[in-house]
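Excluded from the complex is one protein chain; the other protein chains are retained at their positions.
For chain A:
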Amino acid sequence: MADLRTTIGGLTLKNPIMPASGTFSEELTEVFDLDCLGALVTKTITRGKRSGNPVPRVCEVNGAMLNSIGIPSKGVSWFLQNTLPLYRDYEAPLVISISANTADEFARFAEEVSVPGVAAIEVNISCPNIEDDGKAFAMRPGATGDVIRRMRSATHLPLWAKLSPNTGEVVEVAQAAEEAGADALITANTMLAMAIDSRTGRARLGNIMGGLSGPALKPITLRMTYQCARAVSIPVIGCGGISTVDDVIEYLVAGARAIQVGTATFISPSTMPRLIRELDEVLDARGLRSVDALIGTVDVTDEAVVVAECVR
């Protein structure tokens, strides 16, 4: 039995496996014991009520899913009164994912959800579905820093900034979040995408565009994880296309201290407990005593140089 514990800032997780926001809710208690997870991460909530986007809200493309759910939310009071108590008896830390339209609103909202029972706040500044053409805060370092800075002064809870694969300024955004006081980064949210039915010519999502997730996204978010882990000193949590234990290991090796499982839970609702079990088995088989022994161990040395020389 290897030591699966990992730390994200001041929080110790019993293992590095947790759900990705939007792919987890209390219904999963009917499939397995949620306390086996490293943490619980809620679906993103907004302060006010939102009804979400028109249907169809999901469609599949090769090896991936597109969604334009649009963050339907029953609002903060409903959440605090009805959803929060459901998780009271779990020992796994509860992470609340929140979204807002302005930095001020993010700050006020963070204050409101800083209540007992909440272990950290995931800052969803990267949903491609709720602003025009996916212009989320995490597209730009300035907007990212602004949101995190204001939230930092509004709450004592750890802030986990969920970044976007849609930006060309991955490192700058990550560093802006760190400088503004984020305690961890999540790499990453879905990637803005589109699908059209070739027979009818119609867009396959009611919202026209949506977020790509699933195995097809993994190489991109794995790359972001690597970039961010090198560029910041706060923990990075990998997210994107994880469905096998090899995926988990790749993210850890790239520098992630924990990982989130999203769309794979839709394909197999018992994915997360399986990954925890298999990660333990792999560490044992490799003679590694802890998850820490894998984190950030990516080998990028000799061979790459040799290949480059051959090409030249």
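Quick note on the criterion: a residue touches a chain if its C-beta (ideal position, glycine included) is under 8 Å from a C-beta of that chain, and two chains touch if they have at least 3 such contacts; residues count from 1.
Just so we're on the same page, contacts and distances are computed from a predicted model.
Per UniProt, the protein behind the absent chain is "Dihydroorotate dehydrogenase electron transfer subunit"; the candidates were "Dihydroorotate dehydrogenase electron transfer subunit", "PTS system, galactitol-specific IIA component", "Sulfurtransferase complex subunit TusC" or "FtsX-like permease family protein". Touching residues on chain A toward the chain that is not drawn are 1, 3-5, 14-15, 22-25, 27-28, 30-33, 35-36, 43, 51-52, 55-65, 67, 69, 72, 214, 265-270, 272-274, 276-277, 279-280.
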